[in-house]
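Following this message is one structure expressed as structure tokens.
Some chains have been omitted; the remaining ones sit where they do in the full complex.
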Amino acid sequence: MSKISFSSDYTKGAHPKILEALSDNNFNQMPGYGTDEICERAKDKIRKACECPEAEIFFLLGGTQTNQTVIDMLLKPYEGVIAAGTGHIAVHEAGAIEFSGHKVLTISPAGAETDTERYGSEIGKINAEELKAYVQAFYSDDNHEHMVFPGAVYISHPTEYGTLYTKKELTDISKVCRELDLPLFLDGARLGYGLMSKRTDVTLKDIAELTDVFYIGGTKVGALFGEAVVFPKGFPTKHPVPIIKQHGALLAKGWILGLQFDTLFTDDLYFEISKNAIEMAELLKEHLKEKGYRFLLDSPTNQQFVAIDKEKLKEIEPYVGYSYWQNFSESQVVIRLATDWATTKEDIDKLMQYL
Amino acid sequence: MSKISFSSDYTKGAHPKILEALSDNNFNQMPGYGTDEICERAKDKIRKACECPEAEIFFLLGGTQTNQTVIDMLLKPYEGVIAAGTGHIAVHEAGAIEFSGHKVLTISPAGAETDTERYGSEIGKINAEELKAYVQAFYSDDNHEHMVFPGAVYISHPTEYGTLYTKKELTDISKVCRELDLPLFLDGARLGYGLMSKRTDVTLKDIAELTDVFYIGGTKVGALFGEAVVFPKGFPTKHPVPIIKQHGALLAKGWILGLQFDTLFTDDLYFEISKNAIEMAELLKEHLKEKGYRFLLDSPTNQQFVAIDKEKLKEIEPYVGYSYWQNFSESQVVIRLATDWATTKEDIDKLMQYL
Amino acid sequence: MSKISFSSDYTKGAHPKILEALSDNNFNQMPGYGTDEICERAKDKIRKACECPEAEIFFLLGGTQTNQTVIDMLLKPYEGVIAAGTGHIAVHEAGAIEFSGHKVLTISPAGAETDTERYGSEIGKINAEELKAYVQAFYSDDNHEHMVFPGAVYISHPTEYGTLYTKKELTDISKVCRELDLPLFLDGARLGYGLMSKRTDVTLKDIAELTDVFYIGGTKVGALFGEAVVFPKGFPTKHPVPIIKQHGALLAKGWILGLQFDTLFTDDLYFEISKNAIEMAELLKEHLKEKGYRFLLDSPTNQQFVAIDKEKLKEIEPYVGYSYWQNFSESQVVIRLATDWATTKEDIDKLMQYL
């Protein structure tokens, strides 16, 4: 019997409709680099879903590439990007932002690994007051011309800890950003799972209204790969193409990206399959609670952070795929279990046989 | 009736066997970032095909990304890469090499557009003597510590003009590179079409023996996308992964790349479909010659550079996709017509109805 | 009456002997870029002073330039430099390290501005245990290939807070660095003031033995400008010159730098004038203590961090130059007062008239 994995939300291929669409279009000759009609069609559907007819959109291949390219488009050479200390760009992108010449300015602690008490709904997020205070302190420092200027703000939704901004929180951050003339960039690698959470009041339209650029993650939400980058108010540069190319991020067969988002944004497929991941996560949580498991935090999305005995973990190792997250106590560690667009009740049942 | 396109070799999707493999593996859960068994299997098959059991291999997504990442791995900060003036990295990558801090040192003219006489089999290539002379002149210059050091050599095979190195030429370049301690990098975006040309004596094994790194192009040769980067003598760095990640080039679902190369290197599929492109190119050339067309050069691979009356071109425009290449004479221009892994005799017949 | 300034240690020109040497050599024709005999002579004197005959040395122009160039020489592209959160490279160099593609990995808090209690002798420093723990945690993280590799360690001595490492502390850090194969770089912008502190057991020879590269600051210690970069065990690169040139850091008239260090390292001038700054700082501290002033920390070098009433500060503003440092309490702020190589007792007396 093969191992079942909840280690991440990118262990499987794509929604079957995407593979079907690939097959159907396989021999239709397409112009290169995303200049095709399918990409246009996908963009239109996304604009509609965002209720943002004037949005500019392009498609990239993965998260780090997207973060690097977008941030590079937003910043002047002497500017850095503000992020939570736990932000993906601050920790897990091998210095991709610094590689393109910019500092990540962290404004929240980088995840105090042992202090389990502090993991509330704030973990992974920044807040408007802190952001404002940081920027004001910067400009009131006599030496600020010798420091890295804050040039944009990066947030992720859901965050790396599966937490979500409330509409109020997002609105406050957006307001501060506009006051301070800082573009706001929302990393939506798992956006679908955020939007379909049962505990969110944030819609796709809200995000389009409140940010300057965000991306709709495909890789982790039903696509083979791909992220749709949306600039609700237009591009920050006259020539996005050479910047994308320069980052090695311009796919020759760009239509493959367009086709996937065209499929995902037909008949609300993106939202439906996102909803599945949420429902399966809720089911898993229920089961785990019943069995007395404790959680690192109360995650409202598809990633669940579960405390587990070290002994138990060794036991299930051969049968269950998981991600080690951090220490929890002497005898326990935290593992991440992620559901996804294709997780079934049977998968959950199977998993629970071991937990 | 839909337009038929010979504009490039990346207008179609993938060989059906690849789509089939994707479907078959769609719900098999895989570890991320190319650490899976399919990638290992693909690497083994490539090692066998190269007769180079100790080769190190990774998979990337496209040509510019590959050129940028590999060159960045080869060079020290104060070094540049030597290339033909017509080289892809010198002209058509939006400065991706400079973006990562390195100069492209060009040693051949950048394609004298009007002088049609000079387009012989040399076009697009560098030669060993010229290379050696360049490097010797560099080191004999008193001021060379104030200049960009030559740190690696980039060649493409086939070149941007579809031309090929002979085994003798490649051996000579390789010898000079080893004498001068310069790693030799061969861009094989269209490698299959080079290897299956009827007028080549260069094999995959030769390339593995004569270069320090090369890539086997998938995007233009039957894959949805993807390039297999082969280091016959091992990686030039202890940690290729963070370098790849830093370039935004590490695909979460790396197995999709492995799967494609696993398919292409099963039962010689890569070679067979490459051969098809060559046969179709030869057929096309024959037909065109019969009709009296002239060529910019005598290309031995899948790209053909045909002189055509401007009037005629306007006429076929609505029916035929082509790439404008350059001026030829007062009344004629050169267009590129590219066959590929999926071109059929019917496609050629259809095209010839217009030419 | 002109304002007297204790705002920094770079408000004056150079020691008169340096101006004299410049005059004396003004019309002696010198070869360019530091290839002259005066530079060689200066290097020899520095080697002697360090008791390190095989050291390699070059001269640069200022601190940020030196930090950027040296760190770039030490690191591989995927590596970052470890520093205290208060380190100059982390805070006050406008992102010069990130500009050259590298992340600053901070391992100590970035100076908790309000918590005055915590300013002990540790402020501004890193310690060996913390360093070792950081690097071990990095390598034991399963995802470390997706993170920035620690590639070198940056410390300053004296630190930005005027504090000093003990020989024991420095030895421990050095040991950890060697165990972990991390080059240790000591920023000595104010090195003279550190070496001549009455409360140090660290000598120049110790520094040459315990670090892989350090610089002897001239700009703040009697030179017009200039820093002598010393690699006790040789250069980390075969070609330092093009790297320096690439950073815009190669002075045409390099002999001007050599001449200054030749002068400073003749008859112990560097040490003598450094001693003066220390004596004047001690005198100032004494006077201030007598008058009941409190200090942010007990600085053993030429920078003193004094708490002062906001009202009082307004009063002395027209007559005294100082550097605002940070808040201290409701009614007080901390200012920095720096003595230097040329401060006289009369200067101190004059200053004390206002304090």
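As written, the chains take the letters A, B and C, and residue 1 is the first residue of each chain.
Quick note on the criterion: a contact is a pair of C-beta atoms (placed from the backbone, for glycine too) under 8 Å apart; a residue touches a chain by one contact, two chains touch by 3 or more.
Model, not experiment: these values are computed from the prediction.
Count of copies in the whole complex in this file: 4, from one repeated sequence with 3 chains shown in place.
Convention: only the chains that are shown with their structure count from here on.
Compared with subunit C, the chain whose C-alpha mean position is the greatest distance off is B. Relative to the centroid of all protein Cα atoms, the closest per-chain Cα centroid is that of A. Averaged C-alpha coordinates put the centre of subunit A at 42 Å from the centre of subunit C. Mean C-alpha positions place subunit A and subunit B at a centre distance of 34 Å.
Chain centres here are Cα averages; for subunit B and subunit C they lie 51 Å apart. Within subunit C, contacts with two or more other chains are made by residues 77-78, 101, 145-148.
Those residues of subunit A that touch subunit C in the complex are listed here as 77-78, 80, 91-95, 98-99, 101-104, 142-143, 145-148, 324.
Across the interface of their complex, subunit B is touched by residues 2-5, 7-8, 10-14, 16, 19, 22-23, 25-32, 61-66, 68-69, 93-96, 99-100, 219-220, 224-225, 241-243, 245-253, 256, 321, 342 of subunit A.
Taken in their complex, subunit B has these residues touching subunit C: 72, 76-78, 101, 145-149, 237, 239, 241-243, 245-246, 250.
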